[in-house]
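Taking it in order: structure first as structure tokens, then the write-up.
With one protein chain withheld, the remaining protein chains of the complex are depicted in position.
What follows is chain A.
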Amino acid sequence: MVIEEGSPGPSRPPGDRRPRQREKDKQQEKQQACEGFSIRAMMKNSVVRGPPPAGSVKPRPAKRTVFRKFYERGDLPIAVQHDGVGNKIAWKVEIENLDYHYFLPLFFDGLCETEFPYEFFARQGVHDLLEHGGNKILPVVPQLIIPIKNALNLRNRQVLCTTLKVIQHLVVSAEMVGEALVPYYRQILPILSIFKHMDVNLGDGIEYSQQKRENIGVLIKETLELFERYGGEDAYINIKYMIPTYGSCM
């Protein structure tokens, strides 16, 4: 008896399952998708749709920058040299004689650009100015925050990569710059918090953007670690306040 009753599992013909599936399908067909918090949403056969995407990582349209205007007007003391190795900036005046209060924020403003030659000039110009600025950089730091914030707020992947690399260079460019940036974490870090998770777990796959230094998640992690290393005592607690998922590297 028991054997006869217990037999249905494996030996049951496949035709027996179909009616159940049909019933389920019918039930699903009856269910209607509707908006949340509506009267229809309270009906038994209704399924509430998820919320629309908020667009927190959606790129914003770029505006025309002051840097572009100045370059087109011929106000910047730079020229491009096309070499076999790669393009390079030729400075028409010595960097040591430049007014950093005027030129450094101007070049930082150009970080919002994505087109050649503006993007190249801004990126390379900032690099040269930071590399050769020394003590002149520290007093200009407060003026750099708004251009950095504007560039990050565009949420354009290319601009984000460039800006993160520039921030990394800025932090190590001179003494005390890392500490001078701590009061401005509230302006800089919210965007980093949004993009921090943008790092895909590929298992044992090869992530090519890592070699090219275009992986935003990794760049943000590096930047935050630099902030903590160079930001002094208060850096960690301030970073943690803005980005709760950040773990200390020290």
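We take it that a contact is a pair of C-beta atoms (placed from the backbone, for glycine too) under 8 Å apart; a residue touches a chain by one contact, two chains touch by 3 or more; residues count from 1.
The definition used in the following text is that contacts and distances are computed from a predicted model.
Trainee: Given that one chain of this complex has been left out, which of "GPI ethanolamine phosphate transferase 3, catalytic subunit", "Radial spoke head protein 9 homolog", "Anaphase-promoting complex subunit 11" or "Meiosis/spermiogenesis associated 1" is its protein name according to UniProt?
Mentor: "Meiosis/spermiogenesis associated 1"
Trainee: Given the contact definition stated above, which residue among A:A79, A:M176, A:V200 or A:C249 touches the chain not shown here?
Mentor: A:A79
Trainee: Write down which of A:K30, A:K88 or A:H101 is the residue touching the left-out chain.
Mentor: A:K88
Trainee: Can you tell me which of A:E35, A:E131 or A:E175 touches the chain that was removed from the display?
Mentor: A:E131
Trainee: Please output the residues of chain A touching the missing chain, sorted low to high.
Mentor: 79, 81, 83-85, 88-95, 128, 131-132
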